[in-house]
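Every protein chain except one is present and positioned as in the full complex.
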Amino acid sequence: MSLLSLNQVNKRFGGLRALTDISLDVEEGEILGLMGANGAGKTTLFSVICGHARPSSGEIRLGGESIVGLRPDQVCRRGIARTFQIVKPFGQMTVMENLLTAAMFGPAAIRRRDRALGHCREVLDELGMGDAASQPAHSLTLAMQKKLEVARAVATGCRILMLDEVMAGLTPTEVNEMLAIIRRLRLTRRLTILIVEHVMKALMELSSRVVVLHHGELIAKGTPSEIAADENVLEVYFGRAAP
Amino acid sequence: MWLDTLLSGQLLFSALVTGSLYAIVAVGLNLVYGTMRLLNVAHGDLVMGGAYLAYWSLTLLGVPPLLSLWMIGLGGALIGLALYRSMFRRLLIASADPGRVEANSLLLFFGISILVQNTIAWFATPTPRAYLYLDDVYKLGDTAMTGNRIASLVTAAATCAGIWLYLRHHVVGLALRAVIDSPLAARIVGVNVEQVHRTSFVLGFASASVAGVLVSMMEQFSPFVGFPFSIAAFIVCILGGLGNIGAGFVAALFLGVIETYGIALTSLNWRSVLLYGVFVATLLAFPQGLFGRRVRS
Partner (left out) sequence: MNSTAFDALLWTALLVGFAALPIFGGDYLVGIGLAAAMWLALTQSWSVLSSLTGYVSLGHTVFYGLGSYVVVVTWQQTPLAIALLGAGAASAAFALLVGLPVMRVRGPYFVILTFGLAELVKYSVLALEAEMGVSSRLLFGAPDIRVIYGLMVALAVAATALRILVDVLPFGHGLRSLRENEEAAETVGVPVARYKLFAFVLSAIVPGMVGGVMAMRSTFFEPIQAFDPTISVNIILMAVIGGGESARGPLLGVLFLVILSEWLWAKAPQAYMIILGLLLIVFVLKFPRGLAGWLADWQRARR
């Protein structure tokens, strides 16, 4: 059984069809890349999975159980954590306090402060953020805030980590660093990862499988090399080849 | 028998007078909020200021309100200008974190309101004032209308119409609407946003001061009279959509109607219940703060 499976998920906003008949399975331990132009529906898909929006129709199952209609905090406690494209740190709180919230309220549910502190410190160290623990989140650079987003999501103790354009705005060095971090986290935390990315290099290098969205529809599924050669994908991204 | 009351011209006239007054009080708040996202709870105190100035102009200088209102309006405009200049620095500091600023700005204006109200009370004592002016009665059929209320209705309506036309046809007016719609986009297309902010302040302060003169002609007032007007202005702005000037005028008339007919049909006891009931209901119905749900004016 797949860890996360979507079956014929549709999402309409009034007359606009944001998602049409999306069916996909995410296997435990894999890194699934999500590709598509702006407006293709990637953010909507994230919203629908995490409970920020309710699908108009279709099924979403986590470990076999339906999560449709659950609130975002309930979805989180079932094991799904996400980052936001535009970072949303708890600005006036320190980096450590940001993670503490996740550790206390996420699936890890560590209520005792000393244990929670230990847990969060481990996560911070894995991301190379140990030194920044007592800094207020609003004072961090963008790159650090993006790392904080990832750290906070991981600190929840989730099984599935959903990354929404986590490389956006990073320099090539920072991108490479983030790639290494994600790979490492997947192993040490036994994560299954769903990643939306525009930085193609990052997406292709990380993902074991890629799906492509276009106008709310899934137009291709496969390994990175299969996708790179897929005719539909090439047409959507580059236009029809001259006859 | 209550049908007679309902259909009477008297009530209609009263509703129009009240509604037009709310319209002119609210338009200033709407402009300042629309362009600068500042909820000025001290707005009603401008009205109070205008009332006192009109009173002193009449009793100390012998200048009748219909004349002094031009000077007072101008004075209000100048004060608005001066305040805008001195506030500009604070806005720059405050722009660090917009979310926290909005809630804090409310407390700030609240402090200003307390300061202003009690300073006036200190100098002028808290006793209510009133004066008689144009209180000869005119009759139109069954409807008795005092001169001052007719004057108020005409002045308020004219001022609102003037502002409306300005927004529609004058270049700065168009710029104002652009900034209300989207400050960032307006800036990108070259609108001088600072000039627009200045204009909002000036128009807002001027119209509120004039409203104060009108209030002083019709009712007695005290240093604390501003507050109910702030509330009414809020209701009007929220009902019509913050930043939506045209809808604000309609909402003001609507509020005037509800209040006037409401009192007539029930009793004075229920006036405030109605007012605040509408207020609470509107806010609860539009928890997103209305900006996204505006109808184009």
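Residue numbering begins at 1 within each chain, and the chains themselves are lettered A and B in the order written.
The definition used in the following text is that contacts are C-beta pairs under 8 Å (C-beta built on N, C-alpha and C of every residue); 3 or more make two chains touch, one makes a residue touch a chain.
What you see is a predicted model; the values in this text were computed from it and never measured.
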With respect to the chain omitted from the figure, which of B:Leu11, B:Leu39, B:Val225 or B:Leu239 is a touching residue? B:Leu39
Of A:Cys76, A:Leu194 or A:Ile227, the residue in touch with the unshown chain: A:Cys76
For chain A, which residues touch the unseen chain? 50, 52, 71-74, 76-77, 81-82, 84, 88-93, 97, 100-102, 104-107, 111, 152-153, 155-156
I need the residue numbers on chain B that touch the omitted chain, in ascending order. 39, 41, 90, 99, 102-108, 110-119, 121-122, 231, 234, 269-270, 272-273, 276-277, 279-280, 283-284, 287, 289
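As a convention for this text, only the chains that are shown with their structure count from here on.
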Which whole number of Å gives the spacing of the CA centres of chain A and chain B? 49
